[in-house]
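Okay, handing you the structure first.
In this view, the complex is presented without one of its protein chains, the others remaining in place.
Think of it as A, B and C in the order they're written, each chain with its own count starting at 1.
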Amino acid sequence: MLRGAVYFDAVPLVLALLLLFLTACSGQFPQSVFEPRSDFSTELAGLFTNIFWWAVGVFVIVETLLLIAIARYRARPGAAEPKPVHGHTALEIGWTLAPALILVFIAVPTMRTIFATAGQAPEGALRVEVIGHQWWWEYRYPTLNISAYNELHLPVATPIQVEMTSADVIHSFWVPRLGGKRDLIQGRTNRIAFRADSTGEYWGQCAEFCGASHANMRLRVFVQSDSAFQRWVDQERAAPATPAKGSPAEAGLQVFRRSACIGCHTIAGVAQGKIGPDLSHVGGRATIAGALFPNTSETLHRWIMNAPSLKPGALMPPQNLSPQDLDAVVAYLQSLK
Amino acid sequence: MTHGSTHATSMGVDNRKMAFWAFIGSECLLFGSLIATYLVYKGRSLVGPYPHEILNIPFTSFSTFDLLMSSLAMVLALAAVQRGDMKQGKLWLFVTALLGLIFLGGQFWEFSHFVHEGLGLTTNLFGSTFYVLTGTHGAHVTVGVIWLLTLWIQALRGKLGPQNALTVEITGLYWHFVDVVWIVIFTVVYLIQ
Amino acid sequence: MTEQTGAHATTGTYLRIAAILVMITLIEVGVFYVPAFQSVLVPVLLVLSAVKFTLVVMFYMHLKFDNRFFAFLFGGPLLLGFAVVVSLLLIFYGAIRLRTGM
Partner (left out) sequence: MKSWLTTTDHKRIGLLYFWTAFGFFMIGGLEALIIRAQLVRPDGGLGVSAETFNQLFTMHGTTMVFLALMPLSAAFFNYIIPLQIGARDVAFPRLNAFSYWVFLLGGLFLNASFVAGPLFGADRLSVAPDAGWFGYANLTSRQFSPGPNVDFWLLGLQILGIASLAAGFNFVVTILNMRAPGMRMLRLPPFTWMTLITQFLVITAFPVITVALVLLMFDRFFGTHFFLPAGGGDPILWQHLFWMFGHPEVYILILPAMGIISEVLPTFSKKPLFGYTVVVYSGVVIAFLGWSVWSHHMFSTGLGPIADSVFAGTTMLIAIPTGVKIFNWIGTLWGGQIRFTTSLLFAVGFIAMFIIGGLSGVTHASAPSDLQQTDTYYVVAHIHYVLFGGTILGLFSGIYYWWPKMTGRFLSERMGKVHFWLTLIGMNLAFFPMHFSGLLGMPRRIYTYSADLGVARFNQLSTIGAFLIGIATLVFFWNLLRTRRRPSNAPANPWGGATLEWAISSPPPVYNFTVIPTVTSRLPLWQTERHAPMAPLPDRPPAPIHVPGGSWWPMITAFGLPIIAIGALAHLIPIVLAGAAVVIVGIYRWAYEPFEM
């Protein structure tokens, strides 16, 4: 049994070591909280690390005491009856105060971080409104007068003020490397603020259960240099491309015009549907359908033919288009850079 | 039927009575949550009618008076049953139930009047919170009235006597509790608008 | 049965309590209609209804005379219920203030 006792905590202990190892390595985990790339997420990671070490300390001490107790005091034949100890006041006071003291060391940085990350960006921050939809994202830049869908573009090293709400059920905006979650709730506005400190592509996804395709409500954030961001803004501001006469894309525009698409999607100057994402610049996106698929001709085909089969519950019904029409529409969408 | 008679209980009180006090404590949280909901949504209705346009204070003051008097009748009924004066006991039980019925009648009139004025259950948050809160209270009154009438009928059939004083007392606890809940509702919903 | 402890209220007490209850109710309604009271209406009404509440519980429900344990069995959850109401109001009222303040 002694051997058993030693094994008792071996499993979690080994795994805890693994955790330390993991926090050190990087790269393969695009949604890891251990690779913060903003002031917000760095604060959170620091706080977590702090608490984590306190927890490791408590864990090691208490589990060791437990192991010693069961290893040392196993019944031996013929041993004297144990002393019937009923308690010990000094000990009781000690092990009440010791955790209390540790908690002070956890609580103080916690409170500090709560106020430091309360979601208020400094003056002059770039405002972004995030609106959750079942199961896609809408981003508005009120000061730049543009919108984006599923893929958020942000300038590096610029304070960002994010304001969030939902068009339907509760969602939660989460890009681990840029910051903690915040819920999107219809009728309320929630805020977070952060400043990304390096350019790159960041992954995120909806973190509040929001129905059938909650798992498929993913998102991307592209943090760009100022000039790259400006180029993107200019591109979004421009009117959608008009396809050349006689090109396949031109035929696609016609198909789009006469199909159900216009009821749900906006393309500036072509359609004003509000149910699905704006497609004015859909060709410029890296992914479609809530960052679920790469934006390729093949995935667009499959998506338009039968979206719910790719994304359960998706509120875009299967579109009954002839193969030619489908090719044309896809060509048109891809031309909308 | 009770343990009190066969074996002394640890706290020296009857099981049923203790259970009932625990039940009433539990009810505090039921009504507490409902009142909290009412207050949280106060002033958040998007459309009218709003409370001040529709609540009828004189009428509800009368209902409040009516319930207070029913509580008085209830203690008198209990005192009579404990004395073994079943004639008075029957009378006051009946009066209590009757006052309860009058309250319910008043509530029925109030509800239909409100509906007539355009305040339905789903009209606005005020309507929803108001009807659910006062309706839950009304349901409690209804149960109380049925209970009182049951006792009254038992009494008429000569099956209720001083040996059942405890049953009457518990009925009374319930009835008074329903009354104090109304005291709170009257203040929170009707007077503080 | 051993549960009756302490003195017992009499019919006279009951009637007196009833009179007080009715009086308080009249005052409540009165205060409600007097414009001068508008500023202190809420606290006055809360206090008055708390008095009524206590009177009924203490005398009609015999809590004053009965086993003290019942006071705990009822009072504990009552306070808890009260705390629920107050904390929800604080949370929601505070949230509204924060939102409109920004």
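Keep in mind that, in the parts below, contacts are C-beta pairs under 8 Å (C-beta built on N, C-alpha and C of every residue); 3 or more make two chains touch, one makes a residue touch a chain.
Predicted model, so just to flag it, every value in this text is computed and none were measured.
Trainee: Give the labels of the shown chains that the missing chain contacts, considering the complete complex.
Mentor: Those shown chains that the absent chain touches are A, B, C.
Trainee: Pick from B:Asn15, B:Ser112 or B:Gln163: which residue touches the chain that isn't shown?
Mentor: B:Asn15
Trainee: With the missing chain put back, one of B:Arg44, B:Arg83 or B:His113 would touch it. Which one?
Mentor: Once the missing chain is taken into account, the touching residue is B:Arg44.
Trainee: Considering the whole complex, which of B:Val132, B:Leu149 or B:Ile192 touches the chain not shown?
Mentor: Residue touching the chain left out of view: B:Val132.
Trainee: Considering the complete complex, identify which of A:Ser32, A:Asn306 or A:Gln319 is in touch with the unshown chain.
Mentor: Hidden-chain contact among the options goes to A:Ser32.
Trainee: Just checking the interface: what residues of subunit C touch the absent partner chain?
Mentor: 69, 73, 76-77, 80, 83-84, 88, 91-92, 94-95, 98
Trainee: Residue by residue, what part of subunit A touches the chain that was omitted?
Mentor: On the subunit A side, contact with the omitted chain comes from 1, 4, 8-9, 11-12, 15, 18-19, 22, 28-34, 41, 43-45, 47-48, 51-52, 55, 58-59, 62-63, 65-66, 69-70, 73-76, 79, 81-88, 91-92, 95-96, 99-100, 103, 106-107, 110-111, 113-115, 117-119, 134, 168-170, 172, 174, 176, 179-183, 185-188, 190-191, 203, 205-216, 218, 312-313.
Trainee: What does the interface between subunit B and the hidden chain look like in terms of residue numbers?
Mentor: For subunit B, the residues touching the absent chain are 1, 3, 6-7, 9-11, 13, 15, 18-19, 22-23, 25-27, 29-30, 33-34, 37, 40-41, 44-46, 121-122, 124-125, 128-129, 132, 136, 150.
In this section, only the chains that are shown with their structure count from here on.
Trainee: In whole angstrom, how far does the Cα centroid of subunit A sit from the Cα centroid of subunit C?
Mentor: 49
Trainee: Using mean CA coordinates as chain centres, what's the subunit B-subunit C distance in Å?
Mentor: Inter-chain centre distance comes to 15 Å.
Trainee: Give the residues of subunit C touching no fewer than two other chains, as numbers and ranges.
Mentor: Within subunit C, no residue touches at least two other chains.
Trainee: Which positions of subunit C touch subunit B when the two form their complex?
Mentor: On the subunit C side, the touching residues are 1-3, 9, 11, 14-15, 17-18, 21-22, 25, 28-29, 32-33, 41-42, 45-46, 48-49, 52-53, 56-57, 59-62, 66-67, 69-70, 73-74, 76-78, 80-82, 84-85, 88-89, 92.
Trainee: Okay, in this complex, where on subunit B does subunit C touch?
Mentor: The contact residues of subunit B facing subunit C are 4-5, 8, 11-14, 17-18, 21-22, 24-26, 28-29, 31-33, 35-36, 39-40, 57-58, 61, 64-65, 68-69, 71-72, 74-76, 79, 166, 169, 172-173, 176-177, 179-180, 183-184, 186-187, 191-192.
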